[in-house]
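Yeah, one chain of the complex is gone here, protein chain that is, but the others are all in their spots.
Order of writing sets the labels: A and B. Residues in every chain begin at 1.
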Amino acid sequence: MTSTTIATANAEAGRACLRINRTHLAAIVLLAPAVVLFGVFVVLPILQALRFSFYDWNGYGSPSKFVGIENYSKVVTQRHFGTALRNTAFIALVSLLVQLPLALWLALSLYRNTWFTAFFRTVFFLPYMLAEIAAGLMWNFMYDGNYGLARALSDAIGIEPNFVLADPAWVMPAIAVVLVWKYFGFHMMIYIAALQGIPNDMIEAARLDGAKPWQIVRHIKIPMIRSALAVTAFFAITGSLQLFDLIVPLTNGGPNNASLTIVGFLYQFGVTRMRIGFGSAVSIVLFIICVAVSIIYQRAARMAEE
Amino acid sequence: MKSMTRALCVLAMTAHGALAGTVEIDMVHIQSNPGELKLMDEMAAAYEASHPDVKIKVRKFGEDYKTMLSTALQSEDAPDVIYSWGGGVLTDQVNAGLLRDIGGVLTNDNKSAVGPAGVDAFTRDGKLYGIAQNVSEVVFWYNKDLFAKADVDVASMKTWDGFLAGVKKLKDAGITPIALGAKDKWTAAFYWDYLALRLAGKQGLDLARAGASDGFLAPAFVKAGEEFLKLAGLEPFQKGFEAAGYASSSGVFGDGNAAMILMGDWNYQESKTNSTSGQSVPDDKLGFFAFPSLPDEKGNPTDTLGGINGWVFSKNAPDEAVEFVTWYQDAANLAKFAKGGYYIPINVKAAESLENPFQRQIAKDIGASTYHAIFFDQSLGVNAGSAVNDVSSSLASKAISAVDAAADVEDAMAGDR
Partner (left out) sequence: MSNTPMEERRSFSSPGEIAGILVVAVFVLLPIYVTLVGGFKTIGELRTSPFGLPQSWTLSNFAAIIGGGQFPVMLGNSLFVSIATVALTVLLSSMAAFAMVHMKFFGRSHLATFFTIGLLFPVATAILPVFLTLRDIQLLNSLWGVILPQVAFGLAFAILLFRSFFAELPRELIEAALMDRCGYLGIYWFIVMPLSLPIIATVGVFTFITSWNSYLLPLVTLSSESQYTWPLGMQQFQGAYSTDWPKLLALLTLTLAPAIGFFLLAQRYIIAGLTGGAVKG
């Protein structure tokens, strides 16, 4: 080893060192804003919600009245919380059992690229683009027994107009219709992307083997888009857990809290009444449900892959 | 060059000085009548003209005023002058240290102009936090034509039993007896408020609020729920009332599609705005009567429910803000609002300028009131007040038992005591 090589090696090392430091500095510059913002407005609030949920606090001053798990027991025993859970579960079920099959059927019909399919895909995706607030208001008009579809229908049959949004028995199905209307196009698009990824040879080969169209759907297409199915199921459930904006212009949780969802409950009894402790307890319950859903989803996805 | 820089400096300093000498007053409210809004702006402009150092910004808040206000009061640019309904909400704000004690700035003349009830409404722990401006009263408005058609005599509506019989008669005649917009829960709460006020009386309400003798679980409040259910059992409200808001229900009454509406004096104007014709029920067909009295009531048939509203000041509000509002509340200025019929001023002298016969009568009624109870959703505070609203709309559609209703209110109240 000559002295020059040693010198070069040293210089190399020195530069590497320098680079590591510079690299770290650059990494900090690049990452810090995102990490700080995310920490302040996402992670920290969750931790704070956890803390506040053990206090009785109206948000003024600082929390001082520690009440243990009292807020949680209040949430669980609150009469309307059961309604909110049931409604959320109902929405999730409708999403899974009505919306996804509808989306799948349309995707199977429309996944190939022609002007006909492109047109209808755009039409079906349109409601997803509209704001929940606007979509809800639109449907509020459709359901208004003095005007709209409800009036036209009942006039046609010759009965007294029905106010579905005022009827505790019908309000959730009515909301479910709007939900399907708003979101099935979204799920359809995901299926279409997945269906377009299936190699054509596979389908051709099956056809040459004499498989009927429905057999191809059943044994090739559906198994091939399994991961898309799982993803949409996940979205459908988490979407149901967050449902709020759409309901505000329709019923605002009424009649008599019959259409409260979990977030609606949180807004009604936590935010507007400024009961930070109680509301935080609801948040934490919602958080736990979300975590549970995603753990189950990941388990299921892994099992499906194996 | 140098002299020019200096000139610029001087100019900048003067400009700065002018700015520093200007006090900006931020005033927020929820009034919506265009005529009233215009008058408010004119008042502000007039005051600015005579006080060049004061700048007044009048801002209108949205429908969610009460919720929004708690946001605004806690934000950095908290408004200086705030329209307030008083009550428990005011107490919360005072306890949180958000408001300014203005007792020192007001003169005795200012105080006597609003009368003892006006001072009381904005006093907490002996300190005065606001200036009362207007009063309102909730009454049964009714359509004389529809009453005649169903052969209902308004005199028979004085008692609760007579009232229920009248409702039945209207219903039998194919007329919707009452318009209600229960999607806005406070509209239903007026029934529970009045029934509780009649049955428990002032003393009973004060005891319940303090938590004495079972609080809101006391028999009088359960009874209030039962009586409300009795009324709801007659299905007196228009179809779809559960999904209708206040605006819609005032339109139903204004269009002559319901015989009555239990609502504040402001409904006179609102029914016009919301009726299809824009005219509402013509004045000669329109009447009102007080909420009926009940058997075994502890309250007085002349007790009234309504509001005493006014202006409060956030903790950093300057003296100029208080001075402006006292000027704004001067009898001569208030008289202009009274003349326009926008509200009933608490100031008796200004109230003489009321031209609308209905408002004159209501002003007289409030003057003769034995106890003017503030809307419960204000007087009980945000939490219990919301609970009253919530159970009332449920009672209107028979979705809750009277006992559960009382228990919900008591639970909410218990958290705040």
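Everything below uses one rule, namely that a contact is a pair of C-beta atoms (placed from the backbone, for glycine too) under 8 Å apart; a residue touches a chain by one contact, two chains touch by 3 or more.
No experiment lies behind these values; they were computed from the predicted model shown.
Novice: In the full complex, which of A:L165, A:L241 or A:L260 touches the chain missing from this view?
Specialist: For the chain that is not drawn, the touching residue is A:L241.
Novice: Among A:L97, A:L130, A:M202 or A:A300, which residue is in contact with the omitted chain in the full complex?
Specialist: A:L130
Novice: Given the contact definition stated above, which residue among B:S84, B:N110, B:N134 or B:S248 touches the chain not shown here?
Specialist: In the full complex, the listed residue that touches the missing chain is B:S248.
Novice: Give me the subunit A residues in contact with the hidden chain, please.
Specialist: Where subunit A meets the chain not shown: residues 22-24, 26-27, 29-31, 33-35, 37-38, 40-46, 48-49, 52, 59, 102, 105-106, 108-110, 112-114, 116, 120, 122-127, 129-135, 137-142, 144, 146-149, 151-152, 181, 185-186, 189-190, 193-194, 196, 200, 203-204, 207, 213, 227-228, 231-232, 235, 238, 241-242, 244-245, 248-249, 263, 266-267, 270-271, 276, 279-280, 283-284, 286-287, 290-291, 294.
Novice: So which bits of subunit B touch the chain we can't see?
Specialist: 28, 32, 59-64, 68-69, 71-72, 74-77, 244-245, 247-248, 251, 274, 276
We adopt the following convention: only the chains that are shown with their structure count from here on.
Novice: Please tell me the distance, in whole Å, between the geometric centres of subunit A and subunit B computed from their C-alpha atoms.
Specialist: 40
Novice: For subunit A, which residues are in contact with subunit B within the complex?
Specialist: 56, 58-61, 79, 145-146, 160-161, 163, 165-168, 251-252, 254-258, 271-275
Novice: With touch defined as at the start, can you tell me which subunit B residues reach subunit A in the complex?
Specialist: Interface residues on subunit B, with respect to subunit A: 67, 70, 92, 95-98, 182-183, 239-244, 382-383, 386, 390, 393-394, 397, 399-400, 404, 408, 412, 415.
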